[in-house]
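Note that this is a trimmed complex: some chains were dropped, and none of the rest were shifted.
Chain naming follows the written order as A, B and C, and within any one chain the residues start at number 1.
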Amino acid sequence: MSKEEFTHLTEKGVHMVEVGDKNHQRRKAIATGKINLQEKTIAMIENEEIKKGNVLTTAQIAAIQGVKNTSSMIPLCHPLNLTGIEVDFEVKSTEIICTVSVNSLGQTGVEMEAITGVSLGLLTIWDMVKAVEKDSDGQYPDTSITDICVIKKEKI
Amino acid sequence: MSKEEFTHLTEKGVHMVEVGDKNHQRRKAIATGKINLQEKTIAMIENEEIKKGNVLTTAQIAAIQGVKNTSSMIPLCHPLNLTGIEVDFEVKSTEIICTVSVNSLGQTGVEMEAITGVSLGLLTIWDMVKAVEKDSDGQYPDTSITDICVIKKEKI
Amino acid sequence: MSKEEFTHLTEKGVHMVEVGDKNHQRRKAIATGKINLQEKTIAMIENEEIKKGNVLTTAQIAAIQGVKNTSSMIPLCHPLNLTGIEVDFEVKSTEIICTVSVNSLGQTGVEMEAITGVSLGLLTIWDMVKAVEKDSDGQYPDTSITDICVIKKEKI
């Protein structure tokens, strides 16, 4: 096998890869993603400042808890010492963009934590607005979560 | 307020909406989404049948556990009686499509469970292949999770 | 032993008491409690409407998650089917009162869920304001959580 290999896989299955020899240092990752919503849903959010706060604060908390719980959700992730988590939302006319920044002190990168936080933040927005996004048949023709990616991963 | 409203919001914040009067019945939801990967990553997965099994089985389990834990991850979701969960992956040349079907017996729909399962399945694939997807700077220019949506929600 | 006994205790220790013969019906419990804070802290909360929303929404979510997770925190509680959860806060000059109402459909009362929700809501308020409540030595001479009690428990 070349140097490029699936490090989580072994001859006999999967493992949590040993990181005891990696540098113990400060690390950062930033990820983003967005949820597409109907224009009327966004307008309803924008027209009610406090309730908007409630929608986005709920999603922020879900994102932060998602970051903290990543190692119990993603089977082969290491438990980590996280030092800080920022979650921001940018509300546009038909979408809300979520950006999550995670800092840690430890031996592995935190990009999985960042994209997990983005995912849970966007899933929670969906949950908060689902009564408005549903059509008369109870379906969601206009709602989707998309473009979840890692913007930057670095040692700091 | 019109009939269209954010049911999770109250005058004073958020709540877990009362569903005690809704029908206790069998319900189903199907959701999908995909992860974009490099062609070489997909080829490496395809070339090693057993390891492919290991990548996808790990992701299936994460998806199933995600479905079961949705109410602890999405703050205002109800705990539910789930009766069955199916997770399928379709491997294409530069993407893997994840489809999750959730059945329940209870008083609320299970679309949040289905999209949460899809999200965790795709996040876990990312984790499994990250050593190959990373470029020489440790970044992920080609990797993204997209098009998470609800295909169908119904009472059965 | 008289009819009054500790039902969670057995001759040989503790158990999760059998409720399979109890009525499967709708049940409700309401609990309350309060956190004593400095006047300046309350004023700071009141002066910033949006941030107040953020403090209280965060505490509402912690209370709701606490209600949902009661059976994993209180060792001998049964896992329950919860149908609805309401969390309200009343902000007074030197205290914030938290009231939690829990509805369920099942075979056991939900008063433990209600007081657990109140406790976690109040603990979270403490966490949110701790930077202001701390004195110059890092101590909390003015902060306390008091008067957590069950207001009402009923079958509905």
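To be clear about the criterion, a residue touches a chain if its C-beta (ideal position, glycine included) is under 8 Å from a C-beta of that chain, and two chains touch if they have at least 3 such contacts.
Nothing here was measured: the structure is a model prediction, and the numbers come from that model.
Asker: With 3 identical chains placed here, how many copies of the sequence make up the full complex in this file?
Answerer: If we count every copy in the full complex rather than just the 3 shown, we get 6.
One rule holds for everything that comes next: only the chains that are shown with their structure count from here on.
Asker: If you average the CA atoms of chain A and of chain C, how many Å lie between those two points?
Answerer: 29
Asker: On a C-alpha centroid basis, what's the spacing between chain A and chain B, in Å?
Answerer: So the centroids are 13 Å from each other.
Asker: Round to the nearest whole Å and give the separation of the Cα centres of chain B and chain C.
Answerer: That gives a centre separation of 31 Å.
Asker: On chain A, where are the residues touching two or more other chains?
Answerer: 54, 58, 61 - these are the residues of chain A that touch more than one other chain.
Asker: Where on chain B is chain A touching in the complex?
Answerer: 4-9, 13-14, 33, 40, 44, 51, 54-55, 58, 61-62, 65-66, 69, 73-77, 109, 111-112, 115-116, 119-120, 123-124, 126-132, 138-140, 143-150, 152-154
Asker: For chain B, which residues are in contact with chain C within the complex?
Answerer: Going by the criterion above, the answer is residues 10, 12-20, 71-72, 75-76, 78-79, 81, 106-107.
Asker: Spell out the part of chain C that touches chain B in their complex, as residue ranges.
Answerer: The touching residues are 26, 53, 56-57, 60-61, 64-65, 67-69, 79-89, 103, 105.
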